[in-house]
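For this depiction, one protein chain was excluded, whereas all remaining protein chains were kept in their positions.
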Amino acid sequence: MARLIRTEKEVEGRYEEVWLVVEEDALEQWPTGPRDVVGRPAERLDGFERASGQAVYTADLDKPGMLHTAVLRSPHPRARATVDVSPALGMPGVHAALGPGEVEQLSAECNYQGQAVAAVCADTLAQARAAVRAIRCDFAVLEPLLDPDEAVRRGELLGDPRVRERGDYERGLAEADAVVEAEYRTQVVLHNSMETHQAVVEWTREDAVEVHISTQYVWGIRDAVAEGLGLPADNVRVVCHYMGGGFGSKNSPDDYTFIAAELARRTRRPVKCALTRREENTAAGNRNATIQRLTVGARSDGTLTALGGEFVNAVGWGGWSSGTEGPMQMLYACPNVKTTTYGAKLNLPPMKAFRAPGFVEGTFGLEALLDELAAQLDLDPLELRRLNHAEQAPEGGEYSDKNLLECYRRAEPHWERRHEVRARSTGTVKRGVGMASQIWYGGGGPPSYAWVRVGSDGRAAVVTAMQDIGTGTRTAMAQIAAEELRVPLEHVSVSLGDTDRGPYATLSAGSSTTPSVGPAVRAAAADARTQIEEIAEQRGLPKDAPVAAVVDVLEDAQILGKGARGPNPTGMQVLTFGVQVAEVAVDVETGEVWVERIAAVHDVGRVINPLGASSQIEGGIIQGIGHTLSEERLHDPATGRLLTTTLDAYKLPTIADVPEIVSELVDEPDRHLTNLGSKGLGEPPIVPTAAAIANAIRDATGADVRQLPITREEMLRALREAEARQKEKVGAPAGV
Amino acid sequence: MRLDVNDHAYELHCEVGTTLAEALRDELSLTGTKIACGEGHCGACTVLVDGAPVLSCITLAHAVGDAKVTTIEGLREHPMLRSFVRADALQCGFCTPGQVVSAVALVEARPEPTTEEIRHAMAGNLCRCGAYPKIEEAIRTWRD
Partner (left out) sequence: MELRQASDTTVDGVPIHGGTEVVPLLRAGLLRAETLVDIRGVVSRGVADGRIGAGVPLAEIECDPQVPEVLREACRLAASPQLRNMGSLGGNLLQATRCWYWRLNWPCRLHDGDECFAREGEHREHAIFANDFCASAHPSDVAAALLALDATLTTSRRELPLAGLYRLPTDDDRRTTTLDPGELILDVRYDKPDASVYLKAMERKRWAFPLVGVAAVRRGATTRVALAGVAPIPWLLDGFESAAPLPRNAYKVDVAKALVKRATAAVAG
């Protein structure tokens, strides 16, 4: 029965109250452990298409008569533009030009670098670019606000400051035997999806459009485009079969889609609007910088008595103030916690979700702080974490499931390596081991739907309008269907990425695809399976007869199964947990840091595809290493103009920077969560990496690195500081 | 101008300044070659010119001359492709054709490359999804 409920829905750590119609989830979970297909490694269904270049991405689309767009963007963080687009109209190949206000996303008021001001479409991209250069445009440059602390002082904030308090923080500090205070800073990081943000828009009727777009959320695009263009939602068809990476940045249509839509309307042609790499790294989102002023108080045995923090998210001109304080609030059983989080509104490009937004940054601060405490109290960092393990959610409520202690247990052999690793230090190269815990969401939620169609050849098609952004969800869905239907995996195909050709499925973000869509697929497959068994019975065949043998007489008839995602467990916190142990080497003369090994143990419920899961873990860790050591979007301090938007200056990790990675998943179904017990794995692996590396550096050298990325400059600074501290200690009179 | 691509001679017309990547994608519809940065920094556009991996996004089409161009479309039968799929050496797949092209050139020169050789030869192909460990594995096991 359909049931209408009022519930909290979580996406990327943000909650909203929504009405949902949910259908009961009547299926029992499968018992723990690998099944015939689920829980066993499977190659990606679309691996060959992607690897061989046959997969058609949005970037590869070329429709007959398609025009190409170039966009004039503000080079200044704050400016008022005076624009005359008419010279562009006379340029070769140009079909139309748009100035400020002609679509809402084009504006003469520029409050961040990359604000779209005008746009031109032409027969070729080169012509469109030449025409944009011909636009007459003067920018009256205004003083930008760039300093996050200054923005907080002035009250230039996105939303109200967020104060979260439990217990009595001041009393907790007073009860502490040791107090550590430290300020941590994290940098702006760029998503750098290999396929840039882009869309091809075509009006198929006066009142209907087709949008091909590189996106993580076809339905979100459908609704936003329909609203923006004033069309009924079903008059917008959104298609994304293959997409080249998103990492949180591709959930919304953004300026390029609306620019293409308006140009397509005016020219009656399909229009492509694709960002260049430099535009991508200017205007397509980022992980914002943070400042974290943190305090921890503890008894001498390590029991936490107080945790406090002032968090400044340097959000930029738009986006939201993400939950940087989340780990401090949620990870440990500390009775007295007080955090205040500010979202500084600056003349810098808007942030967007980037793989566990807030928690990556906040975990770096919290987990580095805890190791500074462990060093001060001379405690084992792993023991300190065990001691403060939260049996119940510290902010109230039960966990649906939690296996963090099991993660710690499985991490022990890796942690034990630290004696041997340290012993491999030389005069100039110091080695050490560090760890950090991981907490994040990842339970997904309703609604999501799937259909399963079985033909008389015994082959099955899963139809659901989700998307596979490279995480391998297409393959995972096929595995779930194959398992439930009891057909070979190679007999299952998955049709996805088209709002006209399948029911609603959730966005591919927030580690939510598998836990949201997976149960719907299983339910649809079970529906089909029930019908197959009914047919078998009527044919006098055994219940477990091969599917192909049951349906072979059906000719054109099809068996159609339908499934929906059931509700999340009421009143329970559905979270993912884990731990990573990093081994690093530091050249103390040159400040070079390199990571030699990372062991990751995560608890994300049932694992559908161990092969794809290990790839997700490796990918998250490698992005984490870039975040920790080499990536940084810099801007000129005086003007705020961006300096590192090209991939020579913005340094992503290469294959040569990758350490040995050992990954393990607890693979215990969350017994309260859906018919699968699976949570998402897209984000958890990136959460603890930076902190584990920073803690390994402290283990190796005694230096407290407090800023990301850990450049040579930061490493050498921290080493000098540690050396001075050591001298002070040695030089101090006895007894002090 | 003429281009010899995947053992096929093409006649095409494009302006001087057109890059090989643009010619392949826009004129010949060989869209397996991807453009991810367009300025020679990421390796997604890698093709072979006389067997050597080069960046087609900063190679002038008119400067290719009589050289033989091999794109991912010309490597469809190469066992390296299957090896990438087997090892799960791709996620979003956008950089993958370029990775495969570089990997093929490596093993054609050194059929059993060491880890160090793989890392040295593949360092110009960026992968934002971080499929690197499995790319390494795919190259190590390409003949399995």
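Letters A and B name the chains as they come in the text, with residue numbers starting at 1 for each one.
In this text, a contact is a pair of C-beta atoms (placed from the backbone, for glycine too) under 8 Å apart; a residue touches a chain by one contact, two chains touch by 3 or more.
Values in this document were obtained by computation on a predicted structure and should not be read as measured data.
Under the touch definition stated at the start, the shown chains contacted by the missing one in the entire complex are A, B.
In the complete complex, the residue from B:Gly40, B:Gly74, B:Pro97 or B:Pro113 that touches the missing chain is B:Gly40.
Residue A:Thr646 is the one among A:Thr124, A:Gln531 or A:Thr646 that touches the chain not shown.
The hidden chain makes contact, of the residues B:Asn6, B:Thr59 or B:Gln91, with B:Thr59.
Hidden from this view is one chain, which touches chain A at 428, 587, 589-592, 594, 629-630, 634-638, 641, 643-644, 646, 648-649, 651, 653-657, 711-713, 716-717. Along chain B, the points of touch with the absent chain fall at residues 15-17, 19, 38-40, 43, 46, 52-55, 58-60, 62-63, 102, 119-124.
FYI, only the chains that are shown with their structure count from here on.
Chain centres here are Cα averages; for chain A and chain B they lie 29 Å apart. Residues 25-26, 29-39, 41-42, 44, 71-73, 75-76, 81-82, 84-86, 88-97, 100, 118-120, 122-136 of chain B touch chain A in their complex. Within the complex formed with chain B, the chain A residues making contact are 43-44, 46-57, 59-60, 62, 191-196, 242-245, 247, 276-277, 469-472, 611-612, 614-616, 618-623, 646-648, 652-656, 658, 661.
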